[in-house]
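Shown here: the complex without one of its protein chains, the others still in place.
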Amino acid sequence: MTKVNENTTAAKSDSRKTEINKALVFFDKAGVWILVVCLMAIGFIINPSDYFSVGNIRSILQAISLTGMCCAGLAYIVYSSNMNDMSLPMTIAISGMVSIQLVPFGIVVCIFGGLLTGTLVGIINGFMIGKLRANPIIWTLAFNMVLSGIARVAWGGSQIYPDVVAGGNEAALATAETFNQLARTYFFGGSVSLMMVVMVVMFIISYFIMTHTKFGNQLKIVGTNYETARLSGLNVVRIITLSYIICSFCASVCGLFYASMRKIGSYDNGMGYDFSCLTAVLLGGMTLLGGKGSMVGVFGGVLAVGMLNNVMTLIGISTFNQYLVTGIVFLLIVWLNTKSARKLGRA
Amino acid sequence: MEKKIALQMKNVSKRFPGTLAVDGVDFEVREGEVHALMGENGAGKSTLMKILAGLFNDYTGEIYIDGNLCRLHTPMLAKEHGVGMIYQELSVARRISIVENLLVGRLPKKNGLFYDKKEAIRQAKELLERVGLGYLDPNKPISEISQCEAQLVEIAKVLGTNPKIIVMDEPTSALSSEEVQRLFKIIRNLKEQNLAIVYISHHLAEIFEIADTITVMRDGKKIKTYPVSETTNEQLIHDMVGKSVKEFYADRESHIGETMMEVKDFTRWGFFHHVSFELHRGEVLAICGLAGAGRTEIARSIIGVDPLDAGTIVKDGREGTYKDMTMAIKNGIGYLTEDRKVMGLALTQSVADNILVSIIDKLSRGGLYNPKNHGKIVEEKIEELEIYPPQPNRLVNALSGGNQQKVLMAKWLATDADVLILDEPTRGVDIGAKQTIHKAVLEYAKRGNGVILLSSDLPEVVGLADRAIILREGYITGEISGEEITESSLLMAANGEGKHVS
Amino acid sequence: MWFLESQDLKIEKILKEDTKMKMKKVLALILCAALTFGITACGGSKAPASTEEPAAESEAPAADKEEPAESDAGQEAGGDNLQASKDKLAAAIESEMTTDNKQLMADPIIKEIPEAPADPDSLPDDDKDKYFSMEYLDFAKEDQSPNLPESPADGCIGKKVTVIVHGDHAWTNAYMKGWTQAAEALGMEVEILSPNWDQAMQDQLIDQAINSKPDAIVVIPLSAENATQQFRRITEAGIPAFGSNTLTQSDALAYMEAWTGPDDWAQMRILADTLGEELGGKGGVCYITHNVGTSPYFARTYGPITEFKEKYPDIKTLDIQSPGFEAAKCKQQVADWITKYGDELNAIFLADDSDQVTGTIDAIKEAGRDDIVVVAAGNSKAGQDAVKAGDVRIINYQSAEGDGGLSARTVAAWFNGEDIPLVGYLTTDMITADNVDSFYPTQW
Partner (left out) sequence: MMKKKKFNISLINTYRSYIFLLIVLIFGAFSDNFFTMFNIKSLLSSTSLYTFIGIGFTVCMIAGHMDLSVGYMATAGALVVLGMHTLTGLPWAVSILIAVAVGAVVGILNGLLVTKAKIHSFIATLGMQYVIRGGMYIYCEGKEISVKGDYGLTDKLSSVPIKFLPFNVLFIITLICVIGFSIMLAYTRFGRNIYMLGGNLETAWLAGINSDRATIIVFMLSSMSCALGGALFGIFQGTATPTLGEKGIAPLMIAMTATIIGGTDIAGGKGKVLDTFISITAIVAMFSVVTSLLGKFEYQILLIGFVLALCVFYETLLKYIKQKEIGMRPNLIIKYHEETGK
């Protein structure tokens, strides 16, 4: 029955749902955190002594921090119902490359330059998608290719190293070293790294923006129904442009750390981040329809991906089988998300 | 001669999670009869007809067509049994050509495998001819024809399936009155061919004009069936509402003040030309005209959503135009859109979110904004408009149509704009909600604000408007005010006749 | 108002015309832009192409190229050319240096091939003989295809060679630099094409290369198995084919004049030996692999495993994983291993020395497990830096430029009519903290 009547929009409005499946409500509230807790339990059973050790927790957080930074931004795109930013990989790559190229001018210029480049990508995307209403997937795909071409042509397809760029200049070499240390800065006796802190701070800021600012609340309406938002007096162009700028900014922060971690700037930095980040965001309970989900969920999604890999390695599942497990878990969670959203009238 | 029973539904029920939408209804339609199905929104009439069209596979009860018991579990089965349904919401594919829309699901075959394009076009032409659209090129996509034409294509599509029973769910909602007359001609024609027709509409006038029999439903149950000759307007409304509604529009005093807004020489070529009018404080100004006269377009240009070629707005001592809705709201103009589902509401968000959406800008402090701090405004509005159930966190999706419309109204009242443009504020809304909304509109005007009302519901215009300007083919052709506003004077003026046309 | 719209359809057309005029303008603009871009791109191409021509080496290379062995005059010219080429080759071998100041065109190493095992497929995974066909290019020169082109023996100067690499990578850039430098020194003209890791594209490029009829084609095959097909196509088109860098199936040698490249297996065995000594003959080792299924995958994973089994049977293989080349993923992998195996884990064997090294070192440092010995294959800058800093114990030296240089040398020698080995391996070395300084500046 569900199949048939839900096929018509007319039927939806007729069905006033008062009887609500408790399990689905629970899933709707807790979302991917259920998976996180399950994974914790599994991890603890397999390796009771080390699983909750500082080392392991740190390794999980450290592993997800790059993806996490991107997801904190990508969530805005998904939330605004623009599906996905396919230009993420090149935003990551180009911001890293630019900042390495700027190493001779000091660390401030170098970081600022990298972030500015990423933001510029966001502005262009925002203009095309926010102002001209280009199809988000296809435009960002095309723009990714253009950026990729530009990056390859500009640097001749080679990798750039901060210390090589610095040349023999002492001050520049010091800057290069500072740059390389970005991803290797630790606090509290090595248990917390700068990357984790940045990621968590980005999530907290994102959470704050989403729930406690004008922009976040307006974005929710834009994501749910663009026309409604426009006719309710929201500046949709500015909101969507801003969401792309935030996304690209987050990606460029990720790009800086990525390059710093690799100690290399290259056009293949961030390859595959477009879909892997989307996977995490969707796991976190956002839907492509937009306007649904929260930053808490997205953080859960990112965490779940990291923990899944961790647990699978601990169990001893090989890389090949990991793909299969990831795929099935992903489909399962997304299915439950979709189902609960439908049953609760959120989709 | 007693006509044969074409359709008989016995003890039909349909349950949605939590509600019994149709509760043991018996329903009969005879051949060559136009059977009107009436009831408030949510009375279950649309659901009953959807059962007939095969949209649900889990209804209970028995349906007999021509005396045979049928199981109508898919649209295909319903079609095979000769049920044709014209839906309230257009179900045409806009990018696809007219011919394929007309013949969807039954494209003629040739050589067993391929589809016969020539034959398809011939059939399409024939069908278009039947609804008076013979001049259209059937290869054009639907997106290139007008809304009214699309509605007629929809009707032609159903006629093409050679149904024995035709169900029309609010077929006239997008048609102008000439087209309604054309449609009625087609219906009479079909009647002569001994087809059974079920007609759902909120327009009492239409019902009394075309129907032979009326069945009234309320709360999923059948209330009564009577021939149209044996009933009256009042009786019908009484049965539908379940309580007597003597005077729908209460008498009211208007306090018309000074001019608060002036629209000067508005022109968007191809849509409307040299439109000028002024709006006074406390006034409800109706802009009337047939469908396609340019009412909505004017509104959209005023608020800056659509472009404008010439003209200015004078308001609060400033002259100019607004470049977008944000600016319009800042200048105290609100616009209640006609289609709440597509343009009006964010359906999957809560009532509170929807009510506050237009004032986030105003409520935010330095970019910060927390919806939780503004629950008071929401509660106020919920109370004012009697939104039921009164839960700010309920999803709008989970409200009935009338309550959704109230939320939309609440959203605009919350903005504190002093001019509200209401585009079809009560379309497809039950009588109770209609009353609440009307009361709110009058209250609002009483406080010294101006209302521009765009409505095709003539009784509504008559009941609310202090003054009406008549728009015809993009030009203002006349103005009626005060007591002279009656349904007939409005209709005459809209059609370019009568003394009010200048 | 349907009846009104029927009035005049012409007007509608006029209206459309207006829209379409706008469209046309936009389209015209776009086309113009595309054309200008194309033209500038074309113009741009001419400039770099000219730099690839030998600067002032040969007097009349074009004439030589066209008639290799026709007229007497040609013969004579060929003879002169041959002598000049031979001199040039001899001089270049001595003089040309790589970025890290090693000989660009060092002598190839020729490896002894042991007896082939009977049924390698039935052996267990850690048996050395199972990988016999991968480790040794066991092919007799007599079995080569009869269609194989004969050397014109008229000197390498002025010869046009097309090199098809496997894809874009920093390594490839170094390789290409080596090839171009060598070709310049030897007076050869070289065109390098890259299919960007795409098998279909490489096939197409090979066809394209055959089509433009160069004097020789050098291929780094993307797939060991498909290589046979590729080389067969080239040979059958009457063009001499040379294999480079990536190991192929041994039957591919039937269609090759020669194969040159690094001896991954031997290098890995030396590396494993050194590591085995370091560990004192016992301990647990984890492996991060190269791209699954490729020849370096087997060489850099099963090379050490089989070597350990033979010489240090107490060294255990704990886990083999393929997290790819992303530093962050390798880091997580290693961190997970440290959690899982704890003190059992004594050494990590990496198939790549840039990102994998970066990630691994970070993980080890974070966990404070300085006792874990890391060894890696390859010699990128990242790897060498890590060795210098003492984070990685050993990496093997495998010159990318030298790889290109050796390939160029072999091709040149073939043109000069010299006798060249069918399989020639690149010289190798181990880089440790002691000698790392002699390998700077790095190639990539």
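Letters A, B and C mark the chains as written, and numbering starts fresh at 1 in each.
In the analysis below, contacts are C-beta pairs under 8 Å (C-beta built on N, C-alpha and C of every residue); 3 or more make two chains touch, one makes a residue touch a chain.
All values derive from a computational prediction rather than experimental measurement.
Taking the complete complex into account, the chain left out of view touches A, B, C. One of C:Asp251, C:Asp273, C:Glu310 or C:Asp429 touches the chain omitted from the figure, and that residue is C:Asp251. Only one of the listed residues, C:Gln83, C:Asn101 or C:Gln208, touches the absent chain: C:Gln208.
Among C:Met97, C:Leu193, C:Ile239 or C:Leu318, the one in contact with the hidden chain is C:Leu193. Contact with the chain that does not appear here is found for just one residue of B:Ile5, B:Leu20, B:Val104 or B:Ile223, B:Val104. Listed residues B:Asp169, B:Glu297, B:Asp353 or B:Asp418: the one in touch with the omitted chain is B:Glu297. Mapped onto subunit C, the interface with the missing chain covers residues 1, 4-5, 7-8, 11-17, 19-24, 26-27, 30, 33-35, 37-38, 41-42, 44-45, 48-49, 167-168, 191-201, 203-205, 207-208, 210-213, 222-226, 228-229, 251, 291-294, 297, 322.
Think of the hidden chain as still there; on subunit B it touches residues 53, 55, 74-76, 79, 85, 87, 91-96, 100-101, 104-107, 109, 113-115, 117, 146, 269-273, 292, 294, 297, 306-307, 473-475.
The omitted chain makes contact with subunit A at the following residues, 3, 6-9, 83-84, 128, 132-135, 137-139, 141-150, 152-153, 156-157, 275, 278-279, 282, 287-289, 319-328, 330-331, 334-335, 338-339, 342.
Everything that follows uses one rule, which is that only the chains that are shown with their structure count from here on.
Between subunit B and subunit C the centroid-to-centroid distance comes to 69 Å (mean Cα coordinates, whole Å).
Annotation: 43 Å between the Cα-based centres of subunit A and subunit B.
Averaging C-alpha coordinates per chain places the centre of subunit A 34 Å away from that of subunit C. Of all residues in subunit B, none touches 2 or more other chains.
On the side of subunit A, the complex with subunit C involves touching residues 47, 50-51, 53, 55-56, 58-60, 62-63, 65-67, 152, 156-159, 161, 164, 183-184, 186, 190, 193, 258, 261-264, 266, 306, 309-310, 313-314, 316, 318-320. Against subunit B, the residues of subunit A that register as touching in their complex are 1, 4-5, 7-19, 211-218, 220-221, 224-225, 227-235, 289, 291-292, 344-347.
Note for the complex: subunit C touches subunit A at residues 168, 170, 173, 292, 319-323, 327-329, 331-333, 335-340, 342, 354-355, 358-359, 362-363, 365-368, 381-382, 385, 444.
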